[in-house]
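Of the protein chains in this complex, all but one are displayed in their positions.
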Amino acid sequence: MTDALLSAKGLRVHYHTRRGPVRAVDAVSFDLLPGESLGIVGETGCGKSTLGKAILGLLPPRTKVEGSLRFRGQELVRLAPAAFRRLRGEELALIFQDPMTRLDPLMTIREHFVETLRAHDRKLSEDAAADRAAKVLRSMGIPETRLEHYPHEFSGGMRQRIMIAMAVVLRPKLLVADEPTTSLDVIVEAQILEILEALRRSYGMSLLLITHNLGVVAEVCDRVGVMYAGKLVEIGPIADVFRRPIHPYTQGLLASTIHMGTTELRSIDGMPPSLLAPPPACRFHPRCTFARDVCRAEEPEKVEFRPGHVAACHFGRDFL
Amino acid sequence: MARGHSLLAYAITRLVLAVPMLVVLLTAVFMILRVLPGDPILALWGGRTPPEAVVEDARRELGLDQPPWVQYGSYMTGVFSGRLGTSIGELYRGQSVWAVISDKLPATIELAIGSMIVASLVGIVTGVVAGSRRDTWIDVGIRLYGTIVWVIPIFWLGLIFQLVFGVWLGWLPPHGRWTGTDIPPQVTGLFTVDALLAGDLSRFGKAVAHLVLPCLTLGLVLSGFFTKTVRASMLKTVTADYSEAARARGVPERRVVARHAFRNALVPVVTVLGLQFAILFAGAVLTERTFSIEGIGQLLLNSITSKDMTMIQGVVVVYAAIIVAISLVVDILGAMIDPRIRL
Partner (left out) sequence: MLDVRDLQVHFPVKMSAIQAVGRALVRQIRRGRTDETPVRPVVHAVDGVSFALGPGEILGLVGESGCGKTTTARAVLRLLAPTSGRILFEGTDLASLSEEAMRGIRPRMQIVFQDPHAALNPAMTIGQAIQDPLLIHREVAAAEAKEATFRVMEEVGLSPPEDLFDKYPADLSGGQKQRAVIARAIILRPSLIVADEPVAMLDMSVRARILELLLDLKARHGLTYLFITHDLATAKFVCDRIAIMYLGRIVETGPAAEIFREPKHPYTKALIAAVPVPEPGRPRAQALPRGEVPDAIRPPRGCRFHPRCPVALPTCGWEGRDFVDYLEDRRLNPETARVDETRIGRPTAWTASGLVVHRAARPDLAKLEEAVRSVLALAPAPLREAVTEIDVSAGEVAVRFREPEPLEPRPVAGRSVECLLY
């Protein structure tokens, strides 16, 4: 097996709030291989974005991060801020859901690029930086004449292209994309996904794609992880997880997703718990139709039910 | 141009629009001073019957015996050609209103601009520091400063400064505008500028020295408000989406604060700054009193007590012009910072 590019072991992220710690990511473990694309799916508030921010070291001050997160062998948990800053943009990149607000409205696109490139290479001249910017932008279908424009002069899809161009201009090894197409229309979404795919192929970059859209994951990812209430409840090759889901939550999520082939409506009863006081043992038990006493008493172990297909459910075997 | 970021086109348009704005304001002044409260002369005397001669003077000088549109016409042409009439009060009777005002105006302008510099420097620096270090002891300290300074009376702070720096330490002249024979040759009337124009640094130093205490007093009192506004604005912009995105690209925190957070925080602040500058002219009255500076704030107060109708009108017209100028500068500053409001 190749060495993992990114490897999380028992990663925990607890936000500090007045009402106590919010356990947004709890004992999450996974490996991400070079050049691979891994999807992370789950409903609102399950901790997907938190996971992404933890990888980039962008959590708010006073957030408790525990466990291990190794990137190319380097431990990211408690990495010195200056070292982390250098990794960001150069090795690790992040793009966000809402391209409309992610660009500074007072700066031209050129200034954005120059700033980014100069942050990693102080000796780079402004013209050289602009040249590199023009090249990446062109590859995303934006002519260089638009470098001098301000963000408000671009449409949503264009802005997301610019964000991606800026994220990959330094050829990072890992791109974390947090709902990159959620606020875009389907045609533009498809265009953006195509760009992400092409980048991964041509740069050999790994992609961690965070989304709640199962269709997007199915189109782009090799593997997928399912999060529920801060836990990674299932992870495995895309075809296995989608066609033969093991965890009852994954089953419910797939069944309740409305897609072009939907013929009957299904849903999961109840709603996700508060992460201030998540249910003990299996966090899904209050909503799980298969729950039994053991689910309320003991936290299920992660078990590899098929090669590379891991789930955390006491009765996983029953669903094989 | 159609793409929407021509600063020049914006500035020119704004300049053109300043003219109707001035006309509207001047008309408002005319209405308030002459038309609305009935007979302005009697109103000034507050119910008591003024001496016959005074009423006559005023009537003639202001043309009150004529129909309103004739008054309005001559008022407007007068204002735009710099003829503001002659004083009818005891202090300056018979003197040209414009001459009196232009004698006093520079003092107030120096005070106002000086205080504004103090207020914005102090306010912006403290606000940025506090806003980017939320809930640290430094933030708590600055918030405390903002509140205290905001409630301190100008008199009191002015007196303390006079006492400490002027009398005990003797570092700075405690009060009064610079007078005497060695003032720089008059060009603009602003001593600082005139000294620089004459290329005389020692006199410039002296002019500044006279300004320090009054400007510090008024500036510090006003800075409290700036501190609070800038801090509140910074709190939003340091955690804004674009700031977070910049961090994600590895932009150093200092630059995120200085470029993204700070400049975006300025957008709402500039408008407030302009408003404050206008209000500052009111605050200047108190400061002029405390430091016995003969500015137009004092002049306005004196004209009211001496029932000098033409002088009051002249000062208010000047205020109107100043407000138009400030709003022009503020709008153009705003457009310089924010490309979205350009043309």
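We just call them A and B in the order they show up, numbering each chain from 1.
Keep this in mind: a contact is a pair of C-beta atoms (placed from the backbone, for glycine too) under 8 Å apart; a residue touches a chain by one contact, two chains touch by 3 or more.
On a predicted model such as this, the values are computed, not experimentally measured, just so you know.
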Per the touch definition above, residue among A:L232, A:I268 or A:A312 touching the missing chain: A:I268
Selected residue (touches chain absent from view) among A:L69, A:A165, A:L193 or A:I210: A:L193
Of A:E66, A:D98, A:E219 or A:E299, the one touching the omitted chain in the full complex: A:E219
For chain A, residues in touch with the removed chain: 43-44, 138, 141-145, 155-158, 185-191, 193-194, 212-219, 238-239, 242-243, 252-254, 256-262, 265-268, 271-272
Those residues of chain B which, in the complete complex, touch the missing chain: 1-2, 9-10, 12-14, 16-17, 331, 341, 343
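Heads up, the rule we're going with is that only the chains that are shown with their structure count from here on.
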Chain A residues within the chain B interface of the complex: 56, 58, 81, 85-90, 93-94, 96, 98, 101-107, 115-116, 119-120, 149-150, 152-153, 163, 166-167
Of all residues in chain B, those that touch chain A in their complex: 3-5, 240-253, 255, 259-260, 263-264, 267, 337-340
